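All protein chains but one are shown in place.
Chains: A, B and C, in written order; residue numbering restarts at 1 for each.
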């Protein structure tokens, strides 16, 4: 990529050969292998009851992991900031009942041990992609790390951020395209579908797509989910809520449970068309 | 869309009901119906021999129309500017032999009659999307008009540009997402896949995808073509060249003929997965 | 600039030596010389009375030219499109009374002779910066050409567009930074002040600044006008209206006459600080 001299900069993230890919374990599955993996759940964990209900529903529809925000990075300090440790506990209980892996975002570098107790995949959010102090701390986790692309960052910067994790010795790194900042105002972000073949060509790491943040409108999530899988994504990260109108955050881009079921059916067809399973 | 008061501004382009779509005739087919239509050919028409050879090849692979530049909008005045009227003639001859419809870009508002003699679809390029004088002139054609999205224009501005054509009485308008300008430098443009469901939701007009300009790299064209069809595009506009390394323009983003054949096979599978044919 | 091989592409627009600049005559002044020139007037010419009133006011405040839209490039076909030839006549009458040069935008390549009859500087608008057919036609004018930067175009593309004009033999080319498209939503455009030293370093052509379009808010116009002159701009293009609240277009970014007088006073101070006059 990008420029020859620089690509040596991400020598650990860089693809070495056409078919040598890294697979990242998520429960009994491996992300990056033939099977498309879907991670779903609410933007924020809002109650024990809410997260259980959604967990059972997405499990039934075919998800392998449950996402849910416990510590929320909110643009305004007056917005709901998440239920914190309590929310992590509720998610761990949902795992007990459903067998879903748990994915949640970490913002405080001192909380890695707590996250390791409760979650299966530690997420580093878009706003922290170049928070190098956090990257180094989270890399100490024994668990896989889902590193989201910064909304204002190039692909080269993205792979160099992944390199920070790999260099610390954590090789279970998951990439995730979630939309970038552009002049277009009809959608919340512009989902950069080019990033999918580009990241797969430049790197051996598995690539997820987040059509919820990528569009900001639930009406477009299904179409972009289909497009991302067709373009080569290894999985999806989707916001699902049992009652989006009452969601404490991101209701506009959350799918209802029936809509998520519909998405799963369509994704299965696309997966088959590119010789993959769901 | 976009804002309620303004959406009334494109009252002709605006979708009125969920399943009332406009179909635009291209040869014996109708763009916007179930069948995915593919338009393919070189960036520039370079010789009678070249355009014939490519025409036969893309026809055989399943294309319904031949694209080729006769008058080229080049960033530099010192770059090759196209073979002009002669190139239009060569394309018309290729139509005789293959039955493919001919698509070519018009820049001079005075040339509408000449284009009507030779081509089947008049293309308005990205740089001229808001060239309102040209829009009004080209709308006088009896033929369909392929209006490409401006690389620096919002979807709202795009539909308002289409409105200029519709208001002049030409109802055979084709939209085409071809990538927008962003901070990302690894790809030539950022293909805005969100535009596909957004345009289909806001308007009844058919929507093409141009993965060649959308990425600027032939290596990513096939992935983005699959993604665009999966997301709901009605067809593709693809640059194909018999010898991209020697192309007079855009060689880096042109598919060879074998690669175009491979793309067609994959697009067929995706089309089937979304209940469409090719 | 930009890359060495490409800079040869704009060999006519390119700076050859540190102090060899092109001066473009506007009435008795020369744009690019020591004196800062200010062009002011309404977005749209709305009546004979309106344009005369504004002409006298901006003349008195120190402007050397009157800008006014006769043929308006409007995003929506339903917006006011300008009073056309009649507006050009009204402006020519305002010139008789005030001695101001007249600047107006041309969109139709066939109207060059008519514009040459009425105006002193032909403007090519932002949306037409890469309308190469128009560039070639307007270059045939005997008058200076004010070429605005495209809102989605790079500086390299901008200088190559200027090269089209120079190559046709019209050497009286004026550049004008007017803001670009970015993710920022608080202002209508992002005024790219970097463009001022960059264009002066790369090219010998004079450079104007348009703080009205560059911000979209009259509240910020004065500050950006000061900044542009301090950064090296040779002049300003400013929207002034006698009653912005009733303007047929762009009222939000138009200065009242008293505010324009205040701007002129401040610009004089800045001009002096950079060893220039107004």
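By our rule, a residue touches a chain if its C-beta (ideal position, glycine included) is under 8 Å from a C-beta of that chain, and two chains touch if they have at least 3 such contacts.
Nothing here was measured: the structure is a model prediction, and the numbers come from that model.
Touching the absent chain in the whole complex: find that residue among B:11, B:86 or B:185.
The missing chain is touched by B:185.
Per the definition of touch given earlier, which of C:121, C:208 or C:229 contacts the omitted chain?
Counting the whole complex, the residue in contact with the absent chain is C:229.
Could you tell me which of C:155, C:263 or C:278 touches the chain that is not displayed?
Within the whole complex, the residue contacting the unshown chain is C:155.
Which one, A:46, A:163 or A:234, makes contact with the chain that was left out?
A:163
At which residues does subunit B meet the chain that is not included here?
Residue positions of subunit B that touch the missing chain: 152, 181-183, 185.
List the subunit A residues touching the unshown chain?
Against the missing chain, subunit A presents residues 6, 9-10, 73-78, 107-110, 127-128, 130-134, 150-153, 157, 160, 163-164, 167, 181.
Just checking the interface: what residues of subunit C touch the absent partner chain?
1-2, 152, 154-156, 180-187, 190-194, 196-198, 201, 214-215, 219-220, 223-224, 226-232, 266, 269-270, 272-274
Following the convention adopted for this analysis, only the chains that are shown with their structure count from here on.
Taking the mean of the C-alpha atoms as each chain's centre, how many Å separate subunit A from subunit B?
Centres of subunit A and subunit B (C-alpha means) sit 34 Å apart.
Using mean CA coordinates as chain centres, what's the subunit A-subunit C distance in Å?
Roughly 47 Å, centre to centre.
Residues of subunit A that contact two or more other chains, please.
Residues 152, 181-183, 185.
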